[in-house]
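All protein chains but one are shown at their positions in the complex.
A and B are the chain letters, set down in written order, and residue numbers restart from 1 in every chain.
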Amino acid sequence: MNKFSQFLHSSLGNKLLMSFTGLFLILFLVVHLIGNLQLLIPDQGEAFNAYVRIMEKNILIKVVAYALYIAILLHTYKGIDITLRNRKARGGQRYAVKAVSGTTWASRNMALLGSLIFIFIGVHMSNFWYKFKFGHHEGTEFYTMVDTSFSELWIVVFYALAQIVLAYHLLHGFQSAFQTLGLRDGNYTRLFKGIGAGIAVGLPLLFAIIPILMYFDIHPMPDFRVFPGQ
Amino acid sequence: MANILNGKVPPGSISDKWVQYKSTMNLVAPNNKRNIEVIVVGTGLAGASAAASLGELGYKVKCFTFHDSPRRAHSIAAQGGINAAKNYRNDGDSVHRLFYDTIKGGDYRSREANVHRLAEVSVNIIDQAVAQGVPFAREYGGLLDNRSFGGVQVSRTFYARGQTGQQLLIGAYQALSRQISLGSVEMYNRHEMLDLVIVDGKARGIIARNLINGKLERFAAHAVVVATGGYGNVFYLSTNAMNSNVTAAWKTVKRGALMANPSFTQIHPTCIPVSGDYQSKLTLMSESLRNDGRVWVPKKLEDAKAIREGRKKANDIAEEDRDYFLERRYPAFGNLVPRDVASRAAKTECDKGHGVSPTGLAVFMDFASAIHRYGKSKAHNQGMHNPDEATIVKLGEEVIAEKYGNLFDIYNKITGDNPYKTPMKIYPAVHYTMGGVWVDYNLETNIPGLFVIGEANFSDHGANRLGASALMQGLADGYFVLPYTIGQFLANDIRTPKIDPNQPAFDAAEENVRKQIEHFLSVKGSQSVESFHRRLGRIIWDYCGMSRSEEGLKKARKMLRELREEFYRDVYVPGSNNEYNPELEKAIRVADFFELGEVMIVDALHRNESCGGHFREEYQTEEGEALRNDADYAFVAAWEYKGWDQDPVLHVEPLHFEAVELKTRSYK
Partner (left out) sequence: MKLTLKIWRQGGEFGKGKFETYQMNNANEHMSFLEMLDVLNDQLISEKKTPVAFEHDCREGICGTCSMVINGQPHGPLKGTTTCQLHMRHFKDGDTIVIEPFRAQAFPVIRDLVVDRSAFDRIIQAGGYISVSTGQAQDANAIPIEKDVAARAFDAAACIGCGACVAACPNASAMLFTSAKVTHLAMLPQGQVESHKRVKAMVAQMDEEGFGMCSNYGACEAECPKEISVSNIALLNREYLNANLSRTDF
């Protein structure tokens, strides 16, 4: 084995992969959120539609999109792989009584939370992404599609619940990623845990608010555009 | 006196001997070292440092411990520190002064040449340890810090919080681990040495029991080094780790090595007192506490009684009603007198009825004045000019916590009392054994090829060991003495081929062990090994402990013999040999404690004088201080074991004092 693949196969190499892909996904979520907030501008979707059209044409965005798919698949695959390997390390006999001192519920359930997120991603993609790409025909704008979906109560509830799952995943995931990178040391521990909690609450909350407000037809967002001249 | 032993001390003036000897010693060439095998039994400071150093030199080393890992050896528990004549304090320390203090502290019963060598190499130990990464305490300037210990007037003790032994042992363990990974040392964990094998008069191997499956295994080598620690657990209750034992050393004695000064045992003055019968071991409160702790008892007997009965607390006793007996009796050294002196003084006060625990066997160690003193000086440092009492106490407690925090925590965990607020209760307990297997200047026993190092030998501490010098001795032996002196023996063995473990001497030794094991498993009596051990310990403690008398010792010998007979007849050892069986391990060890215990009593009875830790009631001054007899007893008493049916035979090594004058020890 050469040094690099040795590194990748080591426990820490694996964890670094989780950390990098996880942080990349978080970065994507932030960008995704900003784009989505345009749905709440009271302009009947004009800004949002323009934004989506630009995104569709941009080659760079395409590259990033593929990187994203790879990251999701890698993160998911590794996440499950790691979880199984860790379970094996525990040995055949389980504790009859096990205290959980020092650990959070989220940290103990990352694989479950992640798998739920994966399911959500699947549903979400077939809902919008698939329809955008293959299903949408002349006349129906993106905004209308989203608006139609979010007028159904069960879809709104589904999206909101998914965000709770995401919140817990991030609550542990964000600060954990910095620990894995070796940056969460000394005073930085508090910093990363703080930012992590902020992100874990903020991101999913804003994501969840979009379908809810759209369901009630509330559009409080001041007009802003992600791309100038969009 | 018929049997005179030769310590093989090389010629030359005391300060040049070692250097000269080293440079003229026989050497083994590197290509020959590769073919020479050495067995090291024990991975404490002495064993681990020796095995690592021998491995570095190129010998093929096999190293043994009954522990699950070399890092668990009892040395790990040493708290206070390690001495070295570095004179970093500029307080007048020197190799000579360390040498002198150690001889005097040992009450002039140790071999001058060994002690001087110990003082010489002490400085190298600190260098070596720091290079290995041992995190000794440092000052703000980044240089090493020191503290003082009992029996000396300089600050020469290096320390690593209250975990000096741990850090030094981890250093040695890491050096050993490096040799294991390089293949020069083969490590056998969970293997207990149960016999020594002698071939043609030379030590050539051991029989060890694999503690996981009970298999008896043979190991052969050109030389055997025993570094198996002290035998303090013969007293049952001691500050030693629960599994410390004399078995390996004792088996060498049964094969012809000599047991020197076995009655020289150290009772440490500051331990947590005994609280109940279920108790299995005692806990030391480091001697370093005596830097700041003042030892006292109530002056009035009725106060002491009230405290014992719980009607009064320490803090209820007014200052003028307290007797700081060490300061009163020994103004020059005060609370920092040597251990034997401090222990005896505490016993005297308790015997007079001043004891302060329900059992009557405890004195106070008080930190209130130190807290006050440090608090004031810290307040001053922080620019407070009129700090109130509460602030002073708070700051003072912070300083004390920094110095002794972990010891105070241990005390609190065990007793449930808070030593910051109320004085600690302490009482002497068995701690260390100065006696051990007799070795010459080369650390070689009278059996050629058998070397004994560390606490297991008798060499450097005479009748009393000064604090922080056992770690020094263990590491000196292992890193800087044995690796040279073993060459004296091995140089003559370079043509000896690999020793064959399938020869009659090994068969016989293995059979010997097997028989003993079978006996214990077949008795199927009614009492546990532990209960015998407890009763044996009680006999030794009562009659061969802090003070001894002819009458008591004679009685004890009789009691011990009866108890041993009962042990062989009525012990119950569950299980079988071919499994993990701690009860069987204990039975074998306790059997050896019985035999050793008798020789201790014989030794104590024979030595008609008081010196260091050996206090014979018949031999004391009017003030109750030890009365030494240099005319008749300035020698090492080394006993040859002749079996249970015969008295041990005495061999003596006369002690010659050239560099120091024989004087009555005074700490007044």
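As a convention for this text, a residue touches a chain if its C-beta (ideal position, glycine included) is under 8 Å from a C-beta of that chain, and two chains touch if they have at least 3 such contacts.
Remember, it's a predicted structure, so these values are computed and weren't measured experimentally.
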Partner chains on view for the chain not depicted: A, B
Among B:15, B:283, B:446 or B:549, the residue in touch with the chain that has been omitted: B:283
Per the touch definition above, residue among B:6, B:181, B:381 or B:646 touching the missing chain: B:181
Touching residue (missing chain; options B:189, B:391 or B:516): B:189
Contact residue for the chain not shown (choose from B:30, B:383 or B:416): B:416
Touching residues (missing chain, whole complex) on subunit A: 3-4, 6-7, 10-12, 14-16, 82, 85-91, 93-104, 107-108, 110, 172, 175-176, 179-186, 189
Subunit B residues that touch the omitted chain in the full complex: 49, 52-53, 56, 67-72, 74, 76-77, 86, 88, 124, 126-133, 135-144, 160-161, 163, 166-167, 170, 173-175, 177-178, 180-181, 187, 189, 212, 241-243, 275-276, 278-281, 283-284, 410, 413-414, 416, 479-480, 483, 526, 528, 530-531, 572, 574-575, 579-580, 582-583
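In this section, only the chains that are shown with their structure count from here on.
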Subunit A and subunit B: spacing of chain centres that average the CA atoms, whole Å: 63
